[in-house]
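Have a look at the structure below, then the notes.
Excluded from the complex is one protein chain; the other protein chains are retained at their positions.
On to subunit A.
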Amino acid sequence: MISPADFVQIPLDDWVNSFVRDFLVPNFRPAFRAMQVPITKVLEQIDTFFHWLPMLVFTVGLTLIADRTAGRGVALFSLVALIFIDMIGLWAETMTTLSMILTSVFFCAVIGIPLGIWTARSDRVLLVVRPILDIMQTIPSFVYLVPIVMLFGVGMVPGIIATIIFALPPIIRLTNLGIRNVRGDLIEAAEAFGSTRWQMLWEVQLPLALRTIMAGLNQTLMLALSMVVIAALIGAGGLGLTVYTGLGRLNVGAATTGGIGIVLLAIILDRITQSLGDKKGVQTPSLWQSLRSLFSASKADVGAQSGKPA
């Protein structure tokens, strides 16, 4: 049988190899290294804080936040789950994973929300961004692990970068969707009273899109959690590493406990962020209200902290 390959063969793999090895790595490695700096800084802060925070304080704090945002049931679940994680001896790993996840989500939000706003405002930008998001969501994450290692090395931060690439699309998509779905007559009304574009964004579009944006944040968080084990392949620690080493040594017990830790963490974070999105009642809370409720929740956290004898 004749096939096209008999006539022309495309050495795509060689091309990519030489592009990455001979062009990107020698020329841009310092630039990529520099890109890690902000991520490293944020990660260090968060990681140090969570490892410093006594287990009981963290547990009480998170339980109170869950109680305030998601209700009694979730609070009770969080309490039991966190105690269980501590009892199976995975507290430190869980905190490492949590810092990693929060760092990833933080950067996803910092990149994704403005980008989402931009795509909502310009059809041309959307036209460019949408296929990139499609690729990011469909390409298997193993494919970009190798170039990431080559450019950024191994460790926590490259793991976080891989996580960001994987978890970024939903928050961009849903920010875009949320803003585009704000009722046309509300936009007209805001315009008719002489709003600037910035006022329109801040007073009308963002508050009304907040629910959708929070749904996007929730999705991003879940995707980030699902990358925990894969990130461990390139040197990220935490629960992912526990699973990965369990896998390597055929240690079913270790893999299972690590997996349970991830699942419990995922459930707690999912419930809390979901409830941030849809507050009771039909109407969307304003940005300020949500921030305030978050703030007062964390104040309760601080209160619990200071109330506890250290």
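Note that in this section a contact is a pair of C-beta atoms (placed from the backbone, for glycine too) under 8 Å apart; a residue touches a chain by one contact, two chains touch by 3 or more; residues count from 1.
One rule holds for everything that comes next: contacts and distances are computed from a predicted model.
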item: Per UniProt, the name of the complex member that is left out, chosen from "Quaternary amine transport ATP-binding protein", "Tryptophan synthase alpha chain", "Catalase-related peroxidase" or "Cbb3-type cytochrome c oxidase subunit"; value: "Quaternary amine transport ATP-binding protein"
item: Full-complex contact with the absent chain, from A:Asn181, A:Ser195, A:Ser226 or A:Thr256; value: A:Ser195
item: Options A:Asp6, A:Asp123 or A:Asp185, residue touching the unrepresented chain; value: A:Asp185
item: Residue ranges of subunit A at the interface with the undisplayed chain; value: 183, 185-186, 188-196, 199, 203-204, 207-208, 282-286
